[in-house]
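Here the complex is missing a single protein chain, while all its other protein chains stay put.
Chain lettering (A and B) follows the sequence in which the chains are written, and residue indices restart at 1 in each chain.
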Amino acid sequence: MNFNWMAWTAPTASFFGIIFCLLVIMTIWELKCPGGGPRIGILRFETTRGDRLFVSLLGSAFIHIFWLALFPGLSLYWALVFSCIYALAVFRWV
Amino acid sequence: MIAKQTNQKAWFMVLPVFLVVAFSAVIPLMTVVNYSVQDTFGNNVFTWVGMDWFKDLIHSERFHAAFLKQLMFSGIILLIEVPLGIMIALAMPKKGWGVPVCLISMALPLLIPWNVVGTIWQIFGRVDIGLLGHSLASLGFDYNYTQDPIAAWITLIIMDVWHWTSLVVLLCYAGLCSIPEAYYQAAKIDGASRWSVFRYIQLPKMQRVLLIAILLRFMDSFMIYTEPFVITGGGPGNSTTFMSIDLVKLAIGQFDLGPAAAMSLVYFLVILLLCWVFYTVMSNIGEESSNGGK
Partner (left out) sequence: MRLKWLIPAIYIIFLLLPIYWLVNMSLKTNEEILSVFTLWPRDLTFANYMVIFTDASWYSGYINSMIYVSINVVISVTFALPAAYAFSRYSFVGDKHLFFWLLTNRMAPPAVFALPFFQLYSSIGLFDTHIAVAIAHCLFNLPLAVWILEGFMSGIPKEIDETAFVDGYSWPRFFIKIFIPNIASGIGVTAFFCFMFSWVELLLARTLTAVNAKPISAIMTRTVSASGLDWGVLAAAGVLTILPGALVIYFVRNHIAKGFALGRV
C-alpha cells in the first residue's frame, strides 16, 4: 500500500490535526458535563455545543472564501482573525 | 418524545457503519483538501501554491456561470415538480385496482439507470428518429436540442420532471394515506370547501414528507451529472454545463487536479451549508409537530 498519492503537506496536515483535536476536546467536554448545554440562542432554535462548533467551522470556511473574493490582495490571516471573533460570538450568543 | 436511554456502548453498534463511510468519505476528502493547495504535473510531484486555486476559482467567470446555471436548474425543477407532484398525489385513487397500477408505473422511472434515462431522452428528442423531436418538427417547431441552448434546457427540464416527479408524488401520497378518514368526514359535516380541506387537513399532514421531498430533490438536482452528460454533454457551447459536469471536465478531462479540488471543496461547502439549513428546519418542524400532537 502506497499513500503518496494523498500528497500531504505540513499545513493541510496540521489543519486536519487541529480539527481532530477539536473533536477530541468536544468529546471529553461532553463526557465531563453531558447534555451539551442546550439553549435557544439568537437563531431561535435549540443548539448544543456541537452545533455551535459546526456553525463556527462552516461559517469560518465561508468567511475565508468571501475574504478571497472581496480582498484578494490582503493576507488571509485577517480572515482567520475574523473567523476567531465569529466563532467566539457563535459560542456566546447562538 | 420519549427520553432515550444514555448508553455509550451504542457506539459499538454504529462503529461498522462509521468505519465504512469514513473510509469512503474522509480519506478522499482529505486528499481533495491536499490537492487544492498544490499544483502537479503528474508522477506524484506536487508543488505548493497556497490559496491560488481558490482565488482563481472565486474570480472565474466559468465558475460563476456554472454555479448560476446550477441554481437556476434546481430552482426551475423544484417549482415544477413540487406543485405537480402534490396535484397528482391528490388525484391518485386511494383504493382499488388503480393503486398498484399507479404506484408501479410511477416508480418505474426512478429505477432506470441514470445514463439510460439520458439515452431514452436523447433518442426521444431527436428530430430524425425520436417521437418528441419528430412530432415537434412536423408541427413546425424549430426544435433541436444539440444546437439550440433553449431547446437543450427545455429537454433537460422535461427529462428531470419525467424522471423525478414520481418521487414527490409517492412521498406526498404516503403522507396523504396517513390521514384518517374521520378527518374528511368532519370536514364534510362542517361544509369545508375543497381548498380549506387541502389547506388545513392535507397540507399540514404532508408538511414533513414534503420537506423530505424538497430536500432530496434539491440535493439531487444540485449534483446532477449523468443525464445532462449523456443528453447534451454540457452543450451546445457551455449552456448546460452544470457544476458536476464542469468539475468532471476539469478533473478528468484536463487533469487539472488543483483547480478541480478547489472547486470540489467550494461545491461541497455550499452543499454542506444547504444540507444543514434544510436538516435543521426539518428536524425542528418534526419536533414541533410531534410535540403539538400531544
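Just so we're on the same page, a residue touches a chain if its C-beta (ideal position, glycine included) is under 8 Å from a C-beta of that chain, and two chains touch if they have at least 3 such contacts.
Being a predicted model, the structure only gives us computed values, none of them experimental.
Residue B:Trp162 is the one among B:Trp162, B:Tyr183 or B:Phe198 that touches the chain not shown. The set of chain B residues touching the chain not shown comprises 2, 4-11, 13-14, 16-18, 20-21, 23-25, 27-29, 31-32, 87-88, 91-93, 98, 100-116, 119-121, 123-124, 128-132, 134, 162, 165-167, 169-171, 173-175, 177-178, 208-209, 212, 219, 222-223, 225-226, 230, 243-244, 247-248, 251-252, 257, 260, 264, 267-268, 271-272, 275-276, 279. Residues 1-3, 5-6, 26-27, 30-31, 34, 48, 50-51, 54 are the ones on chain A that touch the missing chain.
Here, only the chains that are shown with their structure count from here on.
Centroid to centroid, with C-alpha atoms defining each point, chain A and chain B lie 28 Å apart.
Looking at the complex, you find that chain B touches chain A at residues 6, 27, 30-31, 33-35, 37-38, 40, 44, 46, 48, 51, 54-55, 58-59, 266, 269, 272-273, 276, 280, 284. Chain A meets chain B in the complex at residues 4-9, 11-12, 15-16, 34, 45, 54, 58, 61-62, 65, 68-69, 72, 76.
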